[in-house]
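One structure is given below, encoded as structure tokens.
Missing here is one protein chain; the remaining ones are kept as they sit in the complex.
Read from first to last, the chains carry the letters A, B, C, D and E; within each, the first residue is number 1.
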Amino acid sequence: MTSISHSDIITSTVKKLSDPESFKNLSHQHREGEPMPSSEELNDFINLARAILFPGFFGNSTINSRTLNYHIGVKVERMYELLVEQILAGMCYECAAKDVTHFNEYQEKAMDKAASFIEKLPELRRILGTDVLAAYNGDPAAQSTGEVIFCYPAIRAITNYRLAHELLLLDVPLIPRMITEMAHSETGIDIHPGATIGEFFTIDHGTGVVIGATAIIGKNVKLYQGVTLGAKSFPLDEEGNPIKGIPRHPIIEDDVVIYSNATILGRITVGQGATIGGNIWVTEDVAPGARIIQSKAKK
Amino acid sequence: MTSISHSDIITSTVKKLSDPESFKNLSHQHREGEPMPSSEELNDFINLARAILFPGFFGNSTINSRTLNYHIGVKVERMYELLVEQILAGMCYECAAKDVTHFNEYQEKAMDKAASFIEKLPELRRILGTDVLAAYNGDPAAQSTGEVIFCYPAIRAITNYRLAHELLLLDVPLIPRMITEMAHSETGIDIHPGATIGEFFTIDHGTGVVIGATAIIGKNVKLYQGVTLGAKSFPLDEEGNPIKGIPRHPIIEDDVVIYSNATILGRITVGQGATIGGNIWVTEDVAPGARIIQSKAKK
Amino acid sequence: MTSISHSDIITSTVKKLSDPESFKNLSHQHREGEPMPSSEELNDFINLARAILFPGFFGNSTINSRTLNYHIGVKVERMYELLVEQILAGMCYECAAKDVTHFNEYQEKAMDKAASFIEKLPELRRILGTDVLAAYNGDPAAQSTGEVIFCYPAIRAITNYRLAHELLLLDVPLIPRMITEMAHSETGIDIHPGATIGEFFTIDHGTGVVIGATAIIGKNVKLYQGVTLGAKSFPLDEEGNPIKGIPRHPIIEDDVVIYSNATILGRITVGQGATIGGNIWVTEDVAPGARIIQSKAKK
Amino acid sequence: MTSISHSDIITSTVKKLSDPESFKNLSHQHREGEPMPSSEELNDFINLARAILFPGFFGNSTINSRTLNYHIGVKVERMYELLVEQILAGMCYECAAKDVTHFNEYQEKAMDKAASFIEKLPELRRILGTDVLAAYNGDPAAQSTGEVIFCYPAIRAITNYRLAHELLLLDVPLIPRMITEMAHSETGIDIHPGATIGEFFTIDHGTGVVIGATAIIGKNVKLYQGVTLGAKSFPLDEEGNPIKGIPRHPIIEDDVVIYSNATILGRITVGQGATIGGNIWVTEDVAPGARIIQSKAKK
Amino acid sequence: MTSISHSDIITSTVKKLSDPESFKNLSHQHREGEPMPSSEELNDFINLARAILFPGFFGNSTINSRTLNYHIGVKVERMYELLVEQILAGMCYECAAKDVTHFNEYQEKAMDKAASFIEKLPELRRILGTDVLAAYNGDPAAQSTGEVIFCYPAIRAITNYRLAHELLLLDVPLIPRMITEMAHSETGIDIHPGATIGEFFTIDHGTGVVIGATAIIGKNVKLYQGVTLGAKSFPLDEEGNPIKGIPRHPIIEDDVVIYSNATILGRITVGQGATIGGNIWVTEDVAPGARIIQSKAKK
Partner (left out) sequence: MTSISHSDIITSTVKKLSDPESFKNLSHQHREGEPMPSSEELNDFINLARAILFPGFFGNSTINSRTLNYHIGVKVERMYELLVEQILAGMCYECAAKDVTHFNEYQEKAMDKAASFIEKLPELRRILGTDVLAAYNGDPAAQSTGEVIFCYPAIRAITNYRLAHELLLLDVPLIPRMITEMAHSETGIDIHPGATIGEFFTIDHGTGVVIGATAIIGKNVKLYQGVTLGAKSFPLDEEGNPIKGIPRHPIIEDDVVIYSNATILGRITVGQGATIGGNIWVTEDVAPGARIIQSKAKK
């Protein structure tokens, strides 16, 4: 090929790729000046949240009793501004086709949602404190709660989930999923923001854990790496596609432990205090206190 | 220890580490001015590809019908330049020992390969469109195809795979594997660029999925997290090492679903429309339409 | 809500979040000017180590026989300085409550530990060379040892582990775990720095692998993705929490292969040359040379 | 001093600095979400302008006849968006005290002004072309017009001035001055955006040149470093402050040359073709074609 | 030349450049871990100072009455930490040869000096407020005090000078000069930190202004661009070098105006209310209220 023909290929390929027919359903039309929600901004949001919730561990500021409130004040205000912008971007993503004249109304809603979220931060700190304690108590290798907060991927994934879940409860679109996917990429732990999870929750190691959108998890539950709380099969609509919004993931009651790579599928209930051994496939209810393991290996 | 002795340790360690004998087979001699392929550059390549294939979702540009072709034009041209440079770096990595006088010839080949890749972009957009549709239709939690494109790790992994596979078909060395490993790190999904995968392919959650170099996957196949399509054992050569290049991974026919953590090993065939339950170990052919699950757990 | 009430919410939330009672056990008080160990700095440490151990593959310098020792000299010196600072930060994290007057003593210890670590680099290069060879020989898809060094996530995870393990042997707190968690996030491979692992070690694909703190692994062992070498149950202390520091993970003898998603739990021994099939749950000793696989799937 | 007293000093100083009385007239109250115009953004604006006006010299894109219009398209669109945002910020700076309900009206005006500016770019390129030619022809040290465009500070300063002047004509507040001050800092040439300057204008070396807000300069004028076209004295208002807005700087007619460090003050006229020698102080009209120099030095 | 000979040149040049004899008096030996003062850090210091002194104009935070004190608190604390580090670096630069055992003593002094500087910030804001007012009142082109604060190079240069002068009064070495040189580079205004300058000081345009180390300037003085307040000649010591520390720059009394490019040299006094015309060379006392200008130009 010659340099001319390379140039021809570029020109003709650009023409094909610019044909609207070729990107139908694969592109997004922006309203004037309204960007998509931004991964970079949401990453800043997570870093702000970690620095606010666990003072002195994250963020590069030093803390002492006299200046702590300055730092928290600046970070909470920054979080509010960032959230207003990102929530608005999420709402505009969904409303792209709708009447532009409602923009001011959306902006007010975004400000309300952001303020409501800020108001939840003290309770989020309290419940994450129970998760930290559960991780520390449950792991003989943990040296201190500080090491758990600072190093354990599970705390990062659960923090992202609890933040995202609050945003989902406030009807914020798109962003909750982005936040849990950020933790998924970082830790290999995939918790859908729609799941409901009680306090003192912990995950050991965690890579490969999947918790579905309608799962309900009680207090004091512990999961190991590779555990799936998934859906078994989906009722199909008339066109053969899964019907959305139906409860389809397990209910895990209080004090349950599930070992590595176990797969729990469907709207079944794992009763209080049950223990599920590793590498098994569970699609029926498990009685409270039961202990089930894989059938013996073949030699 | 004293500060002097620290300095001695540094000096003597540097001497040991600079001994060529100590890094035989662990170092790489560069030709004048020829760097290794660059992860940063290839990351830019992926970002360009996403922005070109799914206009308006990636890249920080806004799009409208009048200016879209400017943006695609600039990005395609930039991709061409970047690819020429990286393909050349990949070729030079392999040819390090060879005669330097062939450099101009390599450069022309790199330009040809880059142009040929560019030419494939419209078809890559079409087939990735089928993957997006499959993910959307198969997941009751998906709100829109936009959410799938923007948030789902499987789409990122499959996009990287399809780009890398095209480069592999063009005999580009090293870079295809780097591109799929970037997705592996980001998503936990490890698809070898040598695998052959049909349209409407989807992976749910995805962490821990492994698809081997000689696997062949038909149309409309769905995998869940933790699925392995691997090799069972390797024929050894006379020195006891595995013989390279032999077909050794499964053939998965159209319309197959494989649930989480299933392990399918060896050059077996899973027949059209079969369903493989989770957490099982499959090393023999599975008949079309068959449905196999793990033997019952022990209580 | 009005703009005023948003401002009220921010102000009152900041007040709640600044209440010391609310972050008891969730915050870290710094001594004057002593930051936490830094992920960014440790990331630089890993990059320096890769560039020193595998010259020409990492770092953006070109190498030739005349200038190589300049580059290694600068990098080793930089590593020494970085390590002194980070080791000190790790020690200060632990000693926060103690008498400040011992600061100079800590600084000297940090310098000693850093120098001792530097001294181990040539041996670390040697043993990592055996791991590279094991990965290359064991994978028919590998084109060259260079590709293994440059692209394979297992080499990244094992490198981080071997560096972290040396630091742990030098009684450096916190940092070893941070370094292995960095590899965990990047590769999905979670090796505790406390584990003991022999030469010619390799992991294929790797996502989901977990190797516990007291595991002992012999020479020439190969693991596939999703393998767990974990603890079965923990002896509890009087308050019902696991007792820390007891050997609780498996011993894997020389020449063992463990296939994907197998879970090996407790202080059991897998004898020399044994093969463990995928997706199984092993909680009892396995005899040398044994070969165990999952019981047959149900159709 | 003790560490406690340092902390006291910080706390009490923060209190004093937060007293609104202390920053009256020295602070700026922002409307919700309306930042000040941004130097970083305006720097991007200048870089875009240089890349659009002098294709191939600035911006890191390569140009060829097929792809040039993609690049110019992307850059012009980006410039439009950037200008809308910055012009709005400039308008909001001035309107801070006014009724917020006019915000949408301001936004529309900002869009109009940005579009009107874009429309002037072709004419700006034409006139800057004459300035480049004048610099090249007038400097025996210039090797090519390309060297003039790429290296000469005068071209940078004149480009910034001509861009800023157009914005001033569009009644854009604050930003024109920011743009000329950026050139002032970079080149030491201080041209007020309000000045009126004809084509084929050039400045040699340039450091220390000052051209006042109401100066009028004809065609084909050349200034050397350190030349001031300033005001002599200001009519004062009743409070003893200078009255703003009165013509008070010189008129320089076509074909004038002014040598280094000459100071021309007040609303005088330097007639066509005059030459002003260096280091002199001129406060009266100079006849067309005149040639004036400093009185002889004393030995 | 061949590639080999290039390599030889590099190697032999490195050897020459590493010969200690070759860099005697041109190099700086660091104590372990003590860097030079950092331009980047001092640039941050200036930005913090601007944001603290003129709230809402600099720094990217928005301000309102409820959150202002958070922002000022965080910035003042950060400034304290930064100053301790930089002052220590400055002191260590000077003390390099001295006994290392005094390090802790130096650190305490650095903390004292930093706290004393912080304490001066409210007074610095007050006096800079008078300079802003003088610039606004004296320039018919100024639209608002805000424009003066945000855009005028003189305010930047005077701010740097006033900060540096306070540090000089605290006997901080090296750093004051670095801070005024930063303004010199940015604005072309070179004020030595040792000069003494009264309130309501202003400089118009400013490029080329030089104010020497022992100059004394009263209240309400205005300088134009290119004005030098310099030394005429230096008494020499026995070796023929200038004697350091002798008053050698002018005293400018209250209410003086000095026009562009005037040069005032030596320990002379320019009396209250005098006016000095542009481009003149003054080496003798000027009486109060006098008005001197250049002798007439020659035609």
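By definition in this document, a residue touches a chain if its C-beta (ideal position, glycine included) is under 8 Å from a C-beta of that chain, and two chains touch if they have at least 3 such contacts.
Bear in mind that the values here come from a model prediction, so they are computed numbers and not experimental data.
All shown chains touched by the missing chain in the whole complex, by label: B, C, D, E.
Within the complete assembly, B:Thr67 is the residue of B:Ser22, B:Thr67 or B:Ser116 that touches the hidden chain.
For the chain left out of this panel, the touching residue among B:Thr11, B:Thr196 or B:Ser233 is B:Thr11. The missing chain, though absent from the display, is touched by one residue of D:Phe54, D:Tyr93 or D:Tyr161; that residue is D:Phe54. On the side of chain D, touch with the chain left out of the figure occurs at residues 52-57, 60, 62-65, 68-69, 72-73, 76-77, 80, 111-112, 114-115, 118-119, 121-122, 125-126, 128-129, 132-133, 137-143, 145-147, 149-153, 186-188, 205, 207-208, 224-226, 259-261, 277-280, 293-299. The chain not displayed touches chain C at residues 61-62, 67, 69-71, 73-74, 77-78, 81.
The omitted chain makes contact with chain E at the following residues, 1, 3, 5-6, 9-10, 13-18, 20, 22-23, 25-30, 32-36, 93, 173-174, 177-178, 181, 184-185, 188, 190, 192, 194, 207-208, 210, 212-213, 226, 228, 230-231, 234, 241-246, 248, 261-263, 265, 277, 279-282, 290-296.
Here is the rule we use: only the chains that are shown with their structure count from here on.
Considering the contact criterion stated above, the chains in touch with chain B and with chain D alike are A. The interface at B-D recurs elsewhere; of A-E, C-E or B-C, the pair that shares more than half of its residue-numbered contact pairs is A-E. When the CA atoms of chain B are superposed on those of chain C, the rotation angle is 120 degrees to the nearest 5. Counting the residue numbers used at the interface between chain D and chain E, under half appear in both copies, so the two copies meet with largely different residues.
Separating the centre of chain A from that of chain E, both taken as means of CA atoms, is a distance of 52 Å. Put simply, the C-alpha centre of chain C and that of chain D have 56 angstrom between them. With centres taken as mean Cα positions, chain B sits 25 Å from chain A.
For chain B, residues that reach two or more other chains under the stated contact definition are 3, 32, 62, 69, 73, 77, 188, 207-208, 226, 261, 277, 279-280, 293-296.
Chain pairs recorded as touching, per the definition above, are A-B, A-C, A-D, A-E, B-C, B-D, C-E, D-E.
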